[in-house]
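All protein chains but one are shown at their positions in the complex.
Let's look at subunit A:
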Amino acid sequence: MTTTTSDVPVATRGAEGDPPEVARLGSAKGGWFRRTGLSHLVGILALAFSIFPILFVVSASFNPTGTLSSSTLIPREFSLANYQDLFSGSFPRWFVNSLIIASISAAVSMLISACAAFAFSRFRFMGRRPGLIGLLLVQMFPQFLAIVALYLMFANITELWPSIGFNTAAGLIILYLGGALGVNTWLMKGFFDTIPKDLDESAKIDGATHFQVFFGIILPLVAPILAITGLLGFIGAINEFLIASVFLRQDDSKTAAVGLYGLIADPLTKNAQFGEFAAGAVVLAIPTVALFMYLQRYIVGGLTAGAVKG
């Protein structure tokens, strides 16, 4: 039912026999366009703007003749040839690498950021403020500024401990963890601050240790921010290209982002492999969308309702 149609009766008064008085909502000031149409128009424009590249890539992935120059929004032919090519090459390996790196770095960064945020939010200790400001400052610099230093560092690490050096998932995960810590900790600290401290104190008096307060009381209540940081971490890691391309040189250690770029990096073949690239991009989007759909249920407000008298 719409309430914008101005002749819908919303309430009637008066005794039987009396002509019912009709109260109207949305008195017709300005036309339909000003009240509804304008916002729809803006929405449609925004939608078109964001959906066009997606449609283009999806269309190119199903287009067997799909070269960069011949791709169109509506494919002229439909086939799964690109997907077959993609999965017969190195892509499955890259895809698995991407999933491993993104999942582990998202999960672990979520956990350590939550620990850090809990400490910053709940405890008063020496260096708390400098620590917080330090985190803020450090994360202002893009990670790739440090890429030379990181490269040299990992060159040494690769010699000493090859298992966390170049061309390993572990090495890259460690890098991503450091990179995400600052933002996530700040995000989470802000959310933790909204959880009443009375809850911690109450649990403490009930006999809980810090560990029990953290896992038993606080973490369930900060599920929304955990979901968000987890999701952001996952998206960031699975889409990250620059650092991964420097650190992962061997073909079987590459992530999907690095590997797919390789498909179109060669100026001689890039046009021909564009369809395969597009198919890879579509496949790579699936886990992100799935994760988002799954985590959506946790991104809700009001988890602390009823905790303290509001």
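The rule we apply is simple: contacts are C-beta pairs under 8 Å (C-beta built on N, C-alpha and C of every residue); 3 or more make two chains touch, one makes a residue touch a chain; residues count from 1.
Everything below uses one rule, namely that contacts and distances are computed from a predicted model.
Engineer: According to its UniProt entry, is the unseen chain "ABC transporter ATP-binding protein", "Imidazolonepropionase-like amidohydrolase", "Ion-translocating oxidoreductase complex subunit E" or "Mg-protoporphyrin IX chelatase"?
Structural biologist: For the chain missing from the view, the UniProt record says "ABC transporter ATP-binding protein".
Engineer: Out of A:A203, A:L231 or A:A244, point to the residue that touches the absent chain in the complete complex.
Structural biologist: A:A203
Engineer: For the chain that got dropped from the picture, name the residues of subunit A it touches.
Structural biologist: The missing chain touches subunit A at positions 196, 198-199, 201-209, 212, 216-217, 220-221, 302-309.
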